[in-house]
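Structure record follows, encoded as structure tokens.
Left out: one protein chain. Kept in place: all the others.
After this line comes chain A, so read on.
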Amino acid sequence: MSTPEQHDAVSGRAPRSEQVAPAPGLPADPVGHAPDAEPALQITELAKRFGSKIAVNGITLSIPTGSFYGLVGPNGAGKTTTLSMATGLLRPDHGTVAVHGVDVWAHPVEAKRQIGVLGDGIRLFDRLTGRQLVTYTGMLSGLDRPVVAERTDELLALLDLTADAGQLVTDYSAGMTKKIALACALIHAPRLLVLDEPFESVDPVSAANIRDILAGYVRGGGTVIVSSHSMDLVQRMCDHVAVIAAGRVLAAGTTDEVRQGQTLEDRFVELVGGRHSEEGPAWLRNS
């Protein structure tokens, strides 16, 4: 398993940068995020209402450039809604989103050029083969044909999909579908990757490979935001984390700041609440 080196790759630098630069805007730190003071993604006062239900209720988040940012929250917390608004897929009722200083809703073309998106529960054009789907996305991004062909080959190889590149995506397994969607999100070399539940139904080996790819991407100067239900994964992988529930931010900052010495899972439950101590109704006990 690649977990140990994984751990090193991420946590080996994350704690250091946190200690040296506890808050953005302080004097430069040679290794960490401070050289680029402008956040990769600045979400300000974002809000969205669906009918009578307020899905996102004034979320403000600053995602530093070069960070590996985890977004965690219970089901229905507003994670997907927030990420949809941040990537220009869902028009916010209130608030602004800026990617590297470019307002997503005022200048969508310039902003979206810098974002790669992997949506959760979003259909793909799955009657294309894997290779065709990645090629299609590349061409939609306005890339030249040779560039698209070269990058498609490299991405398919990177994600172990070369052998299945000629198969229709509709016949892919759930994990393969996530991987091909990730290839589509990467083809235009974005500066910011927004991944909604990228590890759901992905097998452990593929998940480890994807983590490696993402860690390499962050080392290369990119910024990654992932939403996930796996606290363990987020704690190991991400150097920053935000906990949101009921459309609000409960805590945000470096992973160590947020978890305050506890495991992220314990801290999460403490923040969100909702645990009960009973063992369940009596009739459920068989003995």
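As a convention for this text, contacts are C-beta pairs under 8 Å (C-beta built on N, C-alpha and C of every residue); 3 or more make two chains touch, one makes a residue touch a chain; residues count from 1.
Everything below uses one rule, namely that contacts and distances are computed from a predicted model.
Only one of "Heme exporter protein D", "Ligase-associated DNA damage response exonuclease", "Transporter" or "Anti-sigma factor antagonist" fits the UniProt record of the hidden chain, and that name is "Transporter". Summary of contacts with the chain left out: across A:P39, A:G70, A:G95 or A:G119, the touching residue is A:G119. Touching the chain that is not shown, out of A:G76, A:G101 or A:G142: A:G142 (per the contact rule at the top). For chain A, the residues touching the absent chain in the complete assembly are 87-91, 108-109, 112-113, 115, 117, 119, 121-129, 131-132, 135-137, 139-142, 144-145, 149, 152, 163-168, 170-171, 184, 188.
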